[in-house]
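Okay, so here's the structure we're looking at.
A protein chain is absent from this complex, but the other protein chains hold their places.
Here is chain A:
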Amino acid sequence: MRRSLRALQFNSSWHTSCKTYAGSRQYRSTSAPVTAISALETIAKRNPALNAFASHITLAEIGSSETSDGPLKEWPIAVKANITTTLPSATSCASRALDTYTSPYQASVVDSLEGAGAVVVGKTNMDEFGMGSKNMFSMYGAAINPHTPSSGAKRKDMAESDHRTPGGSSGGSAAAVAAGMCRAALGSDTGGSVRLPAAWCGVVGFKPTFGRISRHGLVAYGSSLDIIGIITRNVADVQSVFSVAAVPDPLDMTCMSSPLRARIKALADSRSWITQVRGRSETESAPLAGIRVGIPEEYWVNELSVPALESWKAGASRLAALGCDVVSVALPHTPSALPAYYTLAWAEASSNLARYDGIRYGRRSTTPPDTRDLQNASQKYANTRSENFGAEVQRRILLGTYVMSSAASEHYFTPSQKIRRLIQEEFDRVFALPNALSMTNPLTPPTSRPPGVDVLLFPTATGAAPRLGDQEDSRVANYVNDVMTVPASLAGIPAISIPVGHTDGMPLGLQLAAQYGDDELLLRVACHL
(Lines give C-alpha, C1' and ligand atoms only; values in the text may rest on other atoms or scores of the structure.)
Protein backbone atom coordinates (compact mmCIF):
# COMPACT_ATOMS: atom_id res chain seq x y z
CA MET A 1 0.00 0.00 0.00
CA ARG A 2 2.87 2.32 0.82
CA ARG A 3 5.09 3.87 -1.81
CA SER A 4 8.76 4.58 -1.61
CA LEU A 5 9.63 7.69 0.28
CA ARG A 6 12.16 8.80 -2.27
CA ALA A 7 9.55 10.72 -4.19
CA LEU A 8 8.63 12.51 -1.03
CA GLN A 9 12.02 14.14 -0.52
CA PHE A 10 11.62 17.82 -0.02
CA ASN A 11 12.99 18.98 -3.27
CA SER A 12 12.08 22.00 -5.25
CA SER A 13 8.94 20.37 -6.63
CA TRP A 14 7.28 20.77 -3.26
CA HIS A 15 7.94 24.48 -3.27
CA THR A 16 6.50 24.97 -6.70
CA SER A 17 3.13 23.75 -5.44
CA CYS A 18 2.54 26.97 -3.59
CA LYS A 19 0.06 28.09 -6.19
CA THR A 20 -2.28 25.31 -5.13
CA TYR A 21 -1.93 26.55 -1.61
CA ALA A 22 -2.72 30.16 -2.47
CA GLY A 23 -5.79 29.01 -4.35
CA SER A 24 -7.17 27.35 -1.23
CA ARG A 25 -7.32 30.57 0.75
CA GLN A 26 -10.50 31.66 -1.01
CA TYR A 27 -12.52 29.02 0.86
CA ARG A 28 -11.81 30.67 4.14
CA SER A 29 -12.53 34.20 3.01
CA THR A 30 -16.27 33.52 2.74
CA SER A 31 -17.82 35.50 5.52
CA ALA A 32 -19.49 33.69 8.39
CA PRO A 33 -22.85 34.83 9.79
CA VAL A 34 -22.38 37.20 12.68
CA THR A 35 -25.72 36.80 14.41
CA ALA A 36 -28.24 34.07 15.01
CA ILE A 37 -30.76 35.99 12.91
CA SER A 38 -28.55 36.10 9.84
CA ALA A 39 -27.79 32.41 10.38
CA LEU A 40 -31.50 31.57 10.40
CA GLU A 41 -32.00 33.56 7.21
CA THR A 42 -29.28 31.51 5.53
CA ILE A 43 -30.74 28.30 6.93
CA ALA A 44 -34.12 29.19 5.41
CA LYS A 45 -32.44 29.83 2.09
CA ARG A 46 -29.95 26.99 1.86
CA ASN A 47 -30.96 24.15 4.16
CA PRO A 48 -33.80 22.81 1.98
CA ALA A 49 -31.20 21.94 -0.67
CA LEU A 50 -28.40 20.86 1.66
CA ASN A 51 -30.33 18.99 4.39
CA ALA A 52 -27.64 19.91 6.90
CA PHE A 53 -30.01 20.48 9.82
CA ALA A 54 -32.23 17.82 11.36
CA SER A 55 -34.02 20.53 13.30
CA HIS A 56 -33.53 24.23 13.94
CA ILE A 57 -35.06 27.00 15.98
CA THR A 58 -37.25 29.77 14.58
CA LEU A 59 -36.87 33.55 14.55
CA ALA A 60 -39.58 33.76 17.22
CA GLU A 61 -37.62 31.47 19.51
CA ILE A 62 -34.49 33.61 19.18
CA GLY A 63 -36.38 36.76 20.00
CA SER A 64 -37.69 35.32 23.26
CA SER A 65 -34.40 33.94 24.56
CA GLU A 66 -31.68 35.99 26.15
CA THR A 67 -28.05 35.13 25.61
CA SER A 68 -25.29 35.33 28.19
CA ASP A 69 -22.44 37.76 27.90
CA GLY A 70 -19.13 36.16 26.99
CA PRO A 71 -16.52 35.54 24.35
CA LEU A 72 -19.07 33.82 22.08
CA LYS A 73 -21.80 36.44 22.55
CA GLU A 74 -24.50 35.85 19.91
CA TRP A 75 -22.45 33.33 17.97
CA PRO A 76 -24.87 31.13 16.05
CA ILE A 77 -23.69 27.56 16.56
CA ALA A 78 -24.97 24.24 15.29
CA VAL A 79 -24.79 21.08 17.34
CA LYS A 80 -24.64 17.54 16.01
CA ALA A 81 -27.77 15.51 16.70
CA ASN A 82 -25.87 13.10 18.98
CA ILE A 83 -25.06 15.79 21.56
CA THR A 84 -27.92 16.18 24.04
CA THR A 85 -30.10 19.29 24.13
CA THR A 86 -33.54 19.48 25.68
CA LEU A 87 -35.73 20.50 22.75
CA PRO A 88 -38.25 17.80 21.79
CA SER A 89 -36.82 15.10 19.51
CA ALA A 90 -33.59 17.09 19.07
CA THR A 91 -31.24 14.31 20.22
CA SER A 92 -32.20 11.66 17.70
CA CYS A 93 -28.68 10.63 16.58
CA ALA A 94 -30.40 10.41 13.17
CA SER A 95 -31.87 7.09 14.29
CA ARG A 96 -35.39 5.74 14.50
CA ALA A 97 -34.35 4.37 17.88
CA LEU A 98 -34.38 7.91 19.29
CA ASP A 99 -36.50 10.00 16.94
CA THR A 100 -39.23 10.35 19.57
CA TYR A 101 -36.79 10.83 22.46
CA THR A 102 -36.38 14.13 24.30
CA SER A 103 -33.35 14.45 26.55
CA PRO A 104 -34.06 15.72 30.08
CA TYR A 105 -30.62 17.29 30.26
CA GLN A 106 -28.15 19.15 28.10
CA ALA A 107 -24.55 18.16 27.35
CA SER A 108 -21.90 19.90 29.48
CA VAL A 109 -20.24 21.34 26.38
CA VAL A 110 -23.50 22.96 25.25
CA ASP A 111 -23.87 24.46 28.73
CA SER A 112 -20.36 25.90 28.42
CA LEU A 113 -20.98 27.42 24.99
CA GLU A 114 -24.35 28.90 25.98
CA GLY A 115 -22.76 30.25 29.14
CA ALA A 116 -20.29 32.11 26.91
CA GLY A 117 -23.13 33.68 24.92
CA ALA A 118 -23.51 31.25 22.02
CA VAL A 119 -26.96 30.52 20.55
CA VAL A 120 -27.73 26.96 19.45
CA VAL A 121 -29.54 27.49 16.16
CA GLY A 122 -30.16 23.83 15.40
CA LYS A 123 -29.18 20.20 15.44
CA THR A 124 -27.28 18.83 12.48
CA ASN A 125 -27.70 15.81 10.26
CA MET A 126 -25.29 12.92 10.70
CA ASP A 127 -24.71 9.25 10.04
CA GLU A 128 -26.86 7.21 12.42
CA PHE A 129 -25.07 7.15 15.81
CA GLY A 130 -21.96 8.50 14.05
CA MET A 131 -21.44 5.37 11.98
CA GLY A 132 -20.47 6.30 8.46
CA SER A 133 -18.19 8.60 6.51
CA LYS A 134 -20.57 10.03 3.91
CA ASN A 135 -23.57 11.13 5.98
CA MET A 136 -25.76 8.79 3.96
CA PHE A 137 -26.92 6.46 6.76
CA SER A 138 -29.41 8.90 8.26
CA MET A 139 -33.14 8.78 8.94
CA TYR A 140 -33.23 12.37 7.59
CA GLY A 141 -31.68 11.34 4.29
CA ALA A 142 -28.25 12.34 3.03
CA ALA A 143 -26.80 15.77 3.74
CA ILE A 144 -25.37 17.56 0.70
CA ASN A 145 -21.98 19.20 0.26
CA PRO A 146 -22.38 22.97 -0.38
CA HIS A 147 -19.55 22.80 -2.94
CA THR A 148 -20.13 21.70 -6.50
CA PRO A 149 -17.46 20.73 -9.02
CA SER A 150 -16.57 23.66 -11.29
CA SER A 151 -16.69 21.44 -14.38
CA GLY A 152 -20.14 19.89 -13.90
CA ALA A 153 -23.70 21.09 -14.02
CA LYS A 154 -25.13 23.78 -11.70
CA ARG A 155 -26.67 22.41 -8.48
CA LYS A 156 -30.25 22.95 -9.59
CA ASP A 157 -29.66 20.92 -12.75
CA MET A 158 -27.93 18.05 -10.95
CA ALA A 159 -29.32 14.58 -10.51
CA GLU A 160 -29.67 13.52 -6.89
CA SER A 161 -26.79 11.07 -7.17
CA ASP A 162 -24.47 13.68 -8.70
CA HIS A 163 -24.40 15.83 -5.58
CA ARG A 164 -21.24 15.56 -3.55
CA THR A 165 -21.24 14.12 -0.09
CA PRO A 166 -20.19 16.43 2.74
CA GLY A 167 -18.47 13.46 4.38
CA GLY A 168 -19.43 11.93 7.68
CA SER A 169 -20.40 11.35 10.21
CA SER A 170 -20.59 15.06 11.17
CA GLY A 171 -21.63 15.92 7.61
CA GLY A 172 -24.46 18.25 8.65
CA SER A 173 -22.16 20.23 10.93
CA ALA A 174 -19.50 20.71 8.25
CA ALA A 175 -22.05 21.60 5.57
CA ALA A 176 -23.76 24.09 7.92
CA VAL A 177 -20.49 25.92 8.58
CA ALA A 178 -19.43 25.83 4.94
CA ALA A 179 -22.78 27.21 3.75
CA GLY A 180 -22.77 30.05 6.30
CA MET A 181 -25.71 28.64 8.28
CA CYS A 182 -23.78 29.03 11.54
CA ARG A 183 -20.46 30.40 12.72
CA ALA A 184 -19.28 27.26 14.45
CA ALA A 185 -20.57 23.73 14.80
CA LEU A 186 -19.97 20.92 17.25
CA GLY A 187 -19.40 17.49 15.82
CA SER A 188 -18.12 14.26 17.23
CA ASP A 189 -15.02 12.48 16.04
CA THR A 190 -14.56 8.77 16.71
CA GLY A 191 -12.30 7.89 13.80
CA GLY A 192 -12.31 11.08 11.74
CA SER A 193 -15.96 12.13 11.79
CA VAL A 194 -15.10 15.82 12.28
CA ARG A 195 -11.92 16.02 10.21
CA LEU A 196 -13.13 14.20 7.10
CA PRO A 197 -16.30 16.27 6.53
CA ALA A 198 -14.36 19.44 7.35
CA ALA A 199 -11.84 18.57 4.65
CA TRP A 200 -14.53 17.75 2.07
CA CYS A 201 -16.54 20.89 2.86
CA GLY A 202 -13.52 23.20 2.85
CA VAL A 203 -13.71 24.22 6.52
CA VAL A 204 -11.58 23.74 9.62
CA GLY A 205 -12.27 20.63 11.73
CA PHE A 206 -10.53 20.16 15.06
CA LYS A 207 -10.42 16.98 17.14
CA PRO A 208 -8.85 17.91 20.50
CA THR A 209 -6.89 15.58 22.76
CA PHE A 210 -9.13 12.90 24.32
CA GLY A 211 -10.33 14.33 27.62
CA ARG A 212 -10.00 18.05 26.86
CA ILE A 213 -13.75 18.49 26.23
CA SER A 214 -16.31 16.71 28.41
CA ARG A 215 -18.20 13.87 26.76
CA HIS A 216 -21.08 14.12 29.23
CA GLY A 217 -24.07 14.40 26.93
CA LEU A 218 -22.34 13.00 23.87
CA VAL A 219 -24.25 9.87 22.88
CA ALA A 220 -21.59 7.17 22.93
CA TYR A 221 -20.46 5.26 19.84
CA GLY A 222 -16.92 4.12 20.70
CA SER A 223 -16.42 5.69 24.11
CA SER A 224 -12.64 5.33 24.28
CA LEU A 225 -12.35 7.08 20.90
CA ASP A 226 -15.28 9.54 20.91
CA ILE A 227 -14.31 13.19 21.19
CA ILE A 228 -16.39 16.29 20.67
CA GLY A 229 -14.83 18.31 17.85
CA ILE A 230 -15.18 21.87 16.58
CA ILE A 231 -15.90 22.93 13.00
CA THR A 232 -15.46 26.59 11.94
CA ARG A 233 -14.35 28.77 9.02
CA ASN A 234 -10.94 29.57 10.48
CA VAL A 235 -8.54 28.54 13.21
CA ALA A 236 -9.12 31.71 15.23
CA ASP A 237 -12.77 30.73 15.67
CA VAL A 238 -11.71 27.22 16.71
CA GLN A 239 -9.51 28.78 19.37
CA SER A 240 -12.40 30.90 20.68
CA VAL A 241 -14.75 27.92 20.95
CA PHE A 242 -12.08 25.58 22.27
CA SER A 243 -11.06 27.90 25.11
CA VAL A 244 -14.69 27.94 26.28
CA ALA A 245 -15.37 24.23 25.74
CA ALA A 246 -12.13 22.72 27.09
CA VAL A 247 -12.86 22.83 30.81
CA PRO A 248 -12.82 20.16 33.54
CA ASP A 249 -16.17 18.44 34.15
CA PRO A 250 -16.89 16.30 37.20
CA LEU A 251 -19.72 14.66 35.24
CA ASP A 252 -17.22 12.94 32.93
CA MET A 253 -14.52 11.02 34.79
CA THR A 254 -12.43 10.71 31.62
CA CYS A 255 -12.39 14.49 31.20
CA MET A 256 -9.00 15.88 32.29
CA SER A 257 -8.87 17.23 35.82
CA SER A 258 -7.45 20.68 36.60
CA PRO A 259 -4.19 19.21 38.02
CA LEU A 260 -3.66 17.11 34.88
CA ARG A 261 -4.30 20.16 32.70
CA ALA A 262 -1.80 22.14 34.76
CA ARG A 263 0.78 19.35 34.50
CA ILE A 264 0.38 19.18 30.72
CA LYS A 265 0.66 22.94 30.41
CA ALA A 266 3.84 23.01 32.52
CA LEU A 267 5.29 20.24 30.38
CA ALA A 268 4.39 22.01 27.13
CA ASP A 269 5.75 25.34 28.41
CA SER A 270 9.07 23.78 29.36
CA ARG A 271 10.09 23.74 25.68
CA SER A 272 12.32 26.77 25.11
CA TRP A 273 12.09 26.44 21.30
CA ILE A 274 8.32 26.69 21.50
CA THR A 275 8.20 29.62 23.93
CA GLN A 276 10.45 31.51 21.51
CA VAL A 277 7.88 31.05 18.77
CA ARG A 278 5.19 32.39 21.00
CA GLY A 279 7.18 35.58 21.68
CA ARG A 280 7.54 36.31 18.00
CA SER A 281 5.32 38.76 16.18
CA GLU A 282 3.11 37.45 13.39
CA THR A 283 4.65 39.80 10.87
CA GLU A 284 8.14 38.35 11.11
CA SER A 285 9.39 36.61 8.01
CA ALA A 286 9.84 33.24 9.70
CA PRO A 287 7.26 33.19 12.52
CA LEU A 288 7.50 29.42 12.99
CA ALA A 289 11.29 29.09 13.00
CA GLY A 290 12.29 26.39 15.47
CA ILE A 291 9.24 24.23 14.95
CA ARG A 292 9.93 20.83 13.49
CA VAL A 293 7.26 19.29 11.24
CA GLY A 294 7.21 15.56 10.54
CA ILE A 295 5.99 14.06 7.27
CA PRO A 296 4.98 10.46 8.01
CA GLU A 297 5.89 8.41 4.96
CA GLU A 298 3.34 5.67 5.69
CA TYR A 299 0.48 8.04 4.83
CA TRP A 300 1.52 8.08 1.20
CA VAL A 301 -0.74 5.18 0.35
CA ASN A 302 -1.69 3.85 -3.07
CA GLU A 303 -5.16 5.29 -2.76
CA LEU A 304 -3.81 8.84 -2.32
CA SER A 305 -4.93 10.93 -5.29
CA VAL A 306 -2.61 13.28 -7.17
CA PRO A 307 -4.44 16.44 -6.03
CA ALA A 308 -4.22 15.27 -2.41
CA LEU A 309 -0.50 14.67 -2.79
CA GLU A 310 -0.12 18.11 -4.39
CA SER A 311 -1.91 19.76 -1.50
CA TRP A 312 0.28 17.84 0.96
CA LYS A 313 3.38 19.12 -0.81
CA ALA A 314 1.97 22.64 -0.84
CA GLY A 315 1.33 22.52 2.88
CA ALA A 316 4.82 21.28 3.60
CA SER A 317 6.33 24.03 1.45
CA ARG A 318 4.23 26.62 3.17
CA LEU A 319 5.40 25.51 6.62
CA ALA A 320 9.01 25.38 5.43
CA ALA A 321 8.62 28.91 4.09
CA LEU A 322 7.38 30.02 7.51
CA GLY A 323 10.61 28.77 9.05
CA CYS A 324 9.67 25.24 10.06
CA ASP A 325 12.15 22.44 9.84
CA VAL A 326 10.35 19.81 7.70
CA VAL A 327 11.60 16.24 8.11
CA SER A 328 10.35 12.79 7.23
CA VAL A 329 9.38 10.40 10.02
CA ALA A 330 8.43 6.74 10.18
CA LEU A 331 5.22 5.42 11.77
CA PRO A 332 5.52 1.78 10.68
CA HIS A 333 2.42 0.53 12.50
CA THR A 334 0.09 2.86 10.58
CA PRO A 335 -1.19 0.11 8.20
CA SER A 336 -2.49 -1.84 11.22
CA ALA A 337 -4.45 1.14 12.52
CA LEU A 338 -7.53 0.69 10.33
CA PRO A 339 -8.40 -2.92 11.24
CA ALA A 340 -7.59 -2.27 14.91
CA TYR A 341 -9.73 0.86 14.90
CA TYR A 342 -12.75 -0.85 13.40
CA THR A 343 -12.46 -3.81 15.75
CA LEU A 344 -12.35 -1.60 18.84
CA ALA A 345 -14.91 0.96 17.68
CA TRP A 346 -17.43 -1.71 16.70
CA ALA A 347 -16.88 -3.68 19.88
CA GLU A 348 -17.59 -0.56 21.92
CA ALA A 349 -20.52 0.31 19.67
CA SER A 350 -22.16 -3.07 20.26
CA SER A 351 -21.84 -2.39 23.98
CA ASN A 352 -22.92 1.26 23.92
CA LEU A 353 -25.97 0.59 21.76
CA ALA A 354 -27.21 -2.32 23.89
CA ARG A 355 -29.35 0.10 25.92
CA TYR A 356 -31.65 0.98 23.00
CA ASP A 357 -34.18 -1.75 23.79
CA GLY A 358 -37.31 0.43 23.62
CA ILE A 359 -38.19 -0.26 27.26
CA ARG A 360 -37.44 3.00 29.08
CA TYR A 361 -37.53 5.40 26.14
CA GLY A 362 -37.53 5.46 22.39
CA ARG A 363 -39.65 3.66 19.86
CA ARG A 364 -40.82 0.15 20.69
CA SER A 365 -41.87 -2.42 18.13
CA THR A 366 -45.52 -3.41 18.08
CA THR A 367 -44.72 -6.76 16.47
CA PRO A 368 -45.01 -9.51 19.09
CA PRO A 369 -41.77 -11.35 19.76
CA ASP A 370 -40.99 -14.77 18.38
CA THR A 371 -42.38 -17.03 21.08
CA ARG A 372 -40.25 -20.04 20.28
CA ASP A 373 -37.41 -19.05 22.56
CA LEU A 374 -38.64 -16.65 25.19
CA GLN A 375 -36.15 -18.06 27.70
CA ASN A 376 -33.66 -15.91 25.85
CA ALA A 377 -34.43 -12.39 27.07
CA SER A 378 -32.86 -10.72 24.04
CA GLN A 379 -35.66 -12.22 21.89
CA LYS A 380 -38.01 -9.71 23.45
CA TYR A 381 -35.95 -6.83 22.10
CA ALA A 382 -35.10 -8.32 18.71
CA ASN A 383 -38.00 -6.72 16.79
CA THR A 384 -37.49 -3.30 18.34
CA ARG A 385 -33.78 -3.29 17.60
CA SER A 386 -34.18 -4.72 14.09
CA GLU A 387 -36.79 -2.10 13.19
CA ASN A 388 -34.98 0.84 14.78
CA PHE A 389 -31.39 0.43 13.64
CA GLY A 390 -30.34 1.05 10.07
CA ALA A 391 -28.31 -1.45 8.06
CA GLU A 392 -24.90 0.05 8.80
CA VAL A 393 -25.54 0.26 12.54
CA GLN A 394 -26.77 -3.34 12.59
CA ARG A 395 -23.70 -4.43 10.65
CA ARG A 396 -21.39 -2.77 13.15
CA ILE A 397 -23.27 -4.07 16.20
CA LEU A 398 -23.17 -7.62 14.87
CA LEU A 399 -19.48 -7.49 14.00
CA GLY A 400 -18.69 -5.77 17.28
CA THR A 401 -20.60 -8.43 19.18
CA TYR A 402 -18.67 -11.10 17.34
CA VAL A 403 -15.19 -9.67 17.96
CA MET A 404 -15.90 -9.51 21.70
CA SER A 405 -17.35 -13.02 21.98
CA SER A 406 -15.35 -15.46 24.05
CA ALA A 407 -14.44 -17.47 20.96
CA ALA A 408 -13.18 -14.50 18.94
CA SER A 409 -11.94 -11.89 21.36
CA GLU A 410 -8.42 -13.28 21.63
CA HIS A 411 -8.07 -13.13 17.83
CA TYR A 412 -9.62 -9.71 17.31
CA PHE A 413 -10.32 -7.60 20.37
CA THR A 414 -7.17 -8.31 22.38
CA PRO A 415 -4.69 -7.94 19.47
CA SER A 416 -6.43 -4.70 18.47
CA GLN A 417 -5.87 -3.32 21.95
CA LYS A 418 -2.20 -4.23 21.60
CA ILE A 419 -1.96 -2.54 18.21
CA ARG A 420 -3.55 0.53 19.72
CA ARG A 421 -0.88 0.57 22.41
CA LEU A 422 1.88 0.17 19.78
CA ILE A 423 0.48 3.08 17.80
CA GLN A 424 0.38 5.26 20.90
CA GLU A 425 4.00 4.36 21.69
CA GLU A 426 4.99 5.03 18.13
CA PHE A 427 3.57 8.56 18.26
CA ASP A 428 5.37 9.07 21.59
CA ARG A 429 8.63 8.18 19.85
CA VAL A 430 8.26 10.67 17.00
CA PHE A 431 7.17 13.65 19.10
CA ALA A 432 9.74 15.76 20.95
CA LEU A 433 7.31 16.39 23.79
CA PRO A 434 6.92 13.44 26.19
CA ASN A 435 3.44 12.04 26.74
CA ALA A 436 2.11 13.47 30.00
CA LEU A 437 0.25 10.21 30.69
CA SER A 438 3.30 7.98 30.51
CA MET A 439 5.54 10.33 32.50
CA THR A 440 6.31 8.92 35.90
CA ASN A 441 9.20 11.20 36.91
CA PRO A 442 8.72 14.79 37.92
CA LEU A 443 9.24 17.30 35.19
CA THR A 444 12.79 18.32 34.36
CA PRO A 445 12.96 20.88 31.57
CA PRO A 446 15.14 19.65 28.70
CA THR A 447 18.46 21.46 28.44
CA SER A 448 18.67 21.12 24.67
CA ARG A 449 16.11 20.39 21.99
CA PRO A 450 15.46 16.65 21.98
CA PRO A 451 15.13 14.73 18.74
CA GLY A 452 11.56 14.37 17.50
CA VAL A 453 9.02 16.60 15.84
CA ASP A 454 6.46 19.05 17.22
CA VAL A 455 3.68 18.45 14.72
CA LEU A 456 2.93 15.96 11.97
CA LEU A 457 1.51 16.93 8.56
CA PHE A 458 -0.46 14.56 6.33
CA PRO A 459 -3.64 14.62 4.19
CA THR A 460 -7.05 14.29 5.81
CA ALA A 461 -8.51 12.17 3.01
CA THR A 462 -7.20 10.38 -0.04
CA GLY A 463 -9.09 12.73 -2.34
CA ALA A 464 -11.98 15.19 -2.60
CA ALA A 465 -15.62 14.46 -1.75
CA PRO A 466 -17.14 11.67 -3.90
CA ARG A 467 -20.59 11.80 -5.49
CA LEU A 468 -23.49 10.60 -3.41
CA GLY A 469 -24.17 7.97 -6.05
CA ASP A 470 -20.60 6.69 -6.22
CA GLN A 471 -20.61 3.00 -5.53
CA GLU A 472 -17.45 1.77 -3.91
CA ASP A 473 -16.01 -1.45 -5.29
CA SER A 474 -16.68 -3.08 -1.99
CA ARG A 475 -17.90 -2.15 1.44
CA VAL A 476 -14.30 -2.17 2.61
CA ALA A 477 -13.48 0.66 0.21
CA ASN A 478 -15.89 2.85 2.18
CA TYR A 479 -13.81 2.28 5.27
CA VAL A 480 -10.45 2.97 3.59
CA ASN A 481 -11.24 6.68 3.57
CA ASP A 482 -10.62 6.60 7.31
CA VAL A 483 -7.06 5.40 6.93
CA MET A 484 -5.69 8.95 7.38
CA THR A 485 -7.75 9.84 10.41
CA VAL A 486 -7.93 6.78 12.67
CA PRO A 487 -4.32 6.67 13.96
CA ALA A 488 -4.77 9.98 15.82
CA SER A 489 -8.07 8.67 17.21
CA LEU A 490 -6.45 5.48 18.50
CA ALA A 491 -3.71 7.51 20.17
CA GLY A 492 -6.10 10.12 21.57
CA ILE A 493 -3.86 12.90 20.25
CA PRO A 494 -5.13 16.22 18.85
CA ALA A 495 -5.50 16.63 15.07
CA ILE A 496 -6.94 19.35 12.90
CA SER A 497 -7.99 19.42 9.26
CA ILE A 498 -7.29 22.64 7.37
CA PRO A 499 -8.48 23.36 3.81
CA VAL A 500 -5.42 23.38 1.58
CA GLY A 501 -5.97 23.19 -2.16
CA HIS A 502 -8.82 21.96 -4.28
CA THR A 503 -9.48 19.86 -7.30
CA ASP A 504 -12.15 20.74 -9.84
CA GLY A 505 -13.60 23.20 -7.34
CA MET A 506 -13.86 20.61 -4.59
CA PRO A 507 -11.83 21.36 -1.46
CA LEU A 508 -9.06 19.24 -0.04
CA GLY A 509 -7.88 19.09 3.55
CA LEU A 510 -4.54 18.68 5.25
CA GLN A 511 -4.16 17.38 8.76
CA LEU A 512 -1.81 18.52 11.49
CA ALA A 513 -1.41 16.31 14.56
CA ALA A 514 0.50 16.88 17.78
CA GLN A 515 1.44 15.10 20.99
CA TYR A 516 -1.18 14.27 23.65
CA GLY A 517 -2.25 17.54 25.29
CA ASP A 518 -0.34 19.77 22.87
CA ASP A 519 -3.56 21.29 21.41
CA GLU A 520 -2.45 24.91 21.83
CA LEU A 521 0.73 24.43 19.80
CA LEU A 522 -1.25 22.54 17.16
CA LEU A 523 -3.71 25.44 16.79
CA ARG A 524 -0.87 27.94 16.72
CA VAL A 525 0.82 26.17 13.80
CA ALA A 526 -2.55 25.59 12.13
CA CYS A 527 -3.19 29.37 12.15
CA HIS A 528 -0.38 29.79 9.67
CA LEU A 529 -1.29 27.02 7.29
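In the analysis below, contacts are C-beta pairs under 8 Å (C-beta built on N, C-alpha and C of every residue); 3 or more make two chains touch, one makes a residue touch a chain; residues count from 1.
We adopt the following convention: contacts and distances are computed from a predicted model.
The chain that is not shown carries the UniProt protein name "Glutamyl-tRNA(Gln) amidotransferase subunit B, mitochondrial", picked from "Bardet-Biedl syndrome 1 N-terminal domain-containing protein", "FA core complex associated protein 100", "Glutamyl-tRNA(Gln) amidotransferase subunit B, mitochondrial" or "General transcription and DNA repair factor IIH subunit TFB4". Across A:S55, A:S68 or A:S223, the residue that sits in touch with the chain not pictured is A:S223. Residue A:A347 is the one among A:I144, A:A347, A:I423 or A:L523 that touches the chain missing from this view.
Set against the missing chain, the residues A:A32, A:L50 or A:C93 yield one that touches it, A:C93.
Per the touch definition above, the residue from A:K134, A:R195 or A:R215 contacting the chain not shown is A:R215. Residue positions on chain A in contact with the hidden chain: 82-84, 91, 93, 98, 101, 103-105, 107, 215-220, 222-224, 250-254, 347-348, 350-351, 353-355, 357, 359-361, 375-378, 380-381, 401, 404-406, 409, 413, in rising order.
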